[in-house]
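Excluded from the complex is one protein chain; the other protein chains are retained at their positions.
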Amino acid sequence: MSFMSRTGILASAGVAAMLAASPAAAQIEIQWWHAMTGANNEVVNKLAADFNAAQKDYKVVATYKGSYPDTMNAGIAAFRAGNAPHILQVFEVGTATMMGARGAIKPVAEMMKEAGEAFDPKAYLPAVSGYYSTAKGELLSFPFNSSSTVMWYNKDAFRKAGLDPENPPKTWPETFEAAKKLQANGHPNCGMATAWVTWVNIEQFSVWHNVPLATKANGIDGFDTELKINSPLHVKHLENLVEHQKTKVYDYAGRTNTGEGRFTSGECPIMITSSGFYGNVKANAKFDWANAPMPYYPDVPGAPQNSTLGGASLWVMGGKKADEYKGVAKFFAFLSDTDRQAKLHTDSGYLPITKAAYEKVKASGFYKENPYLETPIKELTNKEPTENSRGLRLGNLVQIRDIWAEEIESALAGKKSAKAALDAAVERGNQQLRQFERTVSR
Amino acid sequence: MDKRAIFSGKALPYMLLLPQLAITIIFFYWPASQAVWQSFLLEDAFGLSREFVGFENYRTLFQQREYYDAMVNTAVFSSLVAFFSLSIALLLATQADKNIRGAHGFKTLLIWPYAVAPAVAGVLWIFMFHPSLGTLAGPMRVMGFDWNPLLDGGDALALVVMSATWKQVSYNFLFFLAGLQAIPRSVLEAAAIDGAGPLRRFWTITFPLLSPTTFFLVVVTIVYVFFETFGIIDAVTGGGPSGSTTTMVYKVYSDGRLGGDLGGSAAQSVVLMVIVIALTAIQFRYVERRVQY
Partner (left out) sequence: MVENRPFNTFMAYLVLAIGVVIVAFPVYLAILASTFDASTIINGNMPLTPGDQAAENYYRTIFVGASRSTREPVGTMMINSFVMAMGIATGKILISILSAFAVVYFAFPFRKTAFWVIFITLMLPVEVRIYPTYKIVADLGLLDTYTGLILPLIASATGTLLFRQFFMTIPDELLEASKIDGAGPFKFFKDTLVPLSVTTMAALFVIQFIYGWNQYLWPLLITTKDSMQTIVIGIKKMITTQDALTEWQIAMTTAVLAMLPPVAVVILMQRLFVKGLVETEK
């Protein structure tokens, strides 16, 4: 058919264009699939371009593959079809899935060693590298963009409500009190809000209070883990949110971060969300602002503990040639460079991953002017991590988060009691965990 | 529903069908059969281990209360979207078909929204209807609506019905318009001379003559609401709050993404396929009898 031959021609034209576009054949191409958009997409492109300019043997090709779930799916589909990229960026909730697929990945520590690239696991901030390591401490994936949860607040609104902007609330009861005052002084629809509802109110909440999110060290010590999020502390917290939702002292802002604009617009004077919100706040908030550590309940012994990460890491896919792994190892060494890490940190607002980079930025006096970038690091390193605060590793976490959010929404809408909602969240979440356990443990 | 006058040919009809059949078999039946096979397996995302489990995925599926909720949501959602998108489009098409000045401009403006990429449309819906950031949410609150699709299931359902209807109105409008153009003027003129008013002409002549187009659009719209709305739902409500906008196809998408539950997701696709095949077969067998060719 004429149509077929036409597309045939188009296809061969496309192939010819591709051949013409590829440079000197001796270079080894390293495919890097990522999910970075906006300003961070440029950061990724620049890192690849700088690496390519710095040496001749390898060429890193960075390709945007959609949102975090889309990128992960693309990587998995490509692996099943036999053409996985070398480097795949996977968000933190996909960590357990990637770990469960030992046959599909190449542990970073092992690759660095084989490639003879200098690699000292101790050079990395333990709170960061610990999240992506096995229970024995072997680094599996390379931390790339990391953030933690902080409380952003509107200093102008604090002044107006007679609150001290230099002394933000430290505990949940204080925060709710502050939100009440703020609500009475010009913020009728929202005294405070949280974005990423489950990450903030369940995951980070548990870690920060040193209470288990799930058994087996939150899943790090084994896939046969069970959820613990219906403890009295969790129930009390959700009850508080439900009560304040009624009067809009607390206002639900959705499962993701689409509600963050309510902070920069001035509507919600307190927003608890990712430290990565920094770039947006800096560019769009037309008022005096600051951030502070997450609140905690003062009657919980040991609180606050330390916080854990959000963000994504770079996984190296299995089944590639030794030469190619050498290139990937070189690229990771390039990324770990102290100056580069320091610059990445100050430019993007993501956390530094090496101790040296953190020390360097600290010594430069940068945090004096930008204390907001240090808050999440202080949280992460607040105390030596315990079994409950090293991190979390739950399979099917995307679905589990959706289930949690559904149940929290039921409670906030008044359809269920907080206790009933969290009980259901545990029961339905455990079903997901059992199913994951079954598929990976064979 | 067969033509009286037809050609007879041995090889020719097969040649004509060949391109469509070839593409259909390679890019539809082959992958679809793999989806069916997948529904009998328990497998990890990477395909590193698999186990044949028979009907277990189906049994698990039908034990979930959420699945029945999704079925109810789907029924409500699809009937609302189908009804609104077809009737609004038909109303607009009959008006735009009149010989009025500026009809061309109206037609362009009515088809234009179809050109908004779904990737962008999701963002626009948030710009409009986010309970506090939305351009339209403010006026709605002033008018006394307690608009909160983040927590109120009814509001959320209204929002996804609106977004899905909006997308399909332009599509249906275009084909209704094409169908109206094909109705011979002379028939309508004859009726007008006989003294039939516009409404009467519409119901006795235009609507029956339009029935082949309407039949096509009913089939296509049902397929649309069943299958192609998960993108909108994902962007606008993410299936929430508390699953009140989770339709069957959205569940396929959300359970299957991240490969968390390939088998269960495939089983849901199969159930969905069976339902829509049944619906379409019913339409071809019963509804089509009332279509006037």
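Letters A and B mark the chains in the order given here, with residues in each chain numbered from 1 onward.
The working rule: a contact is a pair of C-beta atoms (placed from the backbone, for glycine too) under 8 Å apart; a residue touches a chain by one contact, two chains touch by 3 or more.
Keep in mind it's a predicted model, so treat the numbers as computed, not measured.
Trainee: Can you work out which residue in B:L41, B:L61 or B:L133 touches the chain that's missing from view?
Mentor: The single option touching the absent chain is B:L133.
Trainee: State which residues belonging to chain A touch the missing partner chain.
Mentor: Touching the missing chain: residues 1-3, 6-8, 10-11, 13-15, 17-18, 21, 31, 33, 35-42, 45-46, 49, 61, 63-68, 70, 73-74, 77-78, 80-83, 85, 145, 147, 256-257, 261-262, 264-267, 274, 276-280, 283-284, 286, 348-350.
Trainee: Taking the full complex into account, what residues of chain B touch the chain not shown?
Mentor: Counting only chain B, the missing chain is touched by 1, 3-10, 12-14, 16-17, 19-21, 23-24, 26-28, 30-32, 34-35, 38, 88, 91-92, 95-96, 98-100, 104, 106-121, 123-125, 127-128, 130, 132-135, 138, 166, 169-171, 174-175, 177-178, 181-182, 184-186, 188-189, 192, 198, 201, 209, 212-213, 215-216, 219-220, 223, 227-228, 230-231, 249, 252-253, 269, 272-273, 276-277, 280, 284, 293.
The working rule: only the chains that are shown with their structure count from here on.
Trainee: Residue numbers of chain B touching chain A in their complex, please.
Mentor: 18-19, 42-49, 51, 126, 130, 132-133, 150-153, 238-243, 254-255, 257-261
Trainee: Show which residues of chain A lie in contact with chain B when the two form their complex.
Mentor: Of all residues in chain A, those touching chain B are 1, 3-4, 69, 72-73, 76, 79-80, 94, 97, 100-101, 103-104, 189-190, 245, 252-256, 258-259, 261-262, 265, 267, 395-396, 398-399, 402, 405-407, 409-410, 412-413, 415, 432, 435-436, 438-440, 442.
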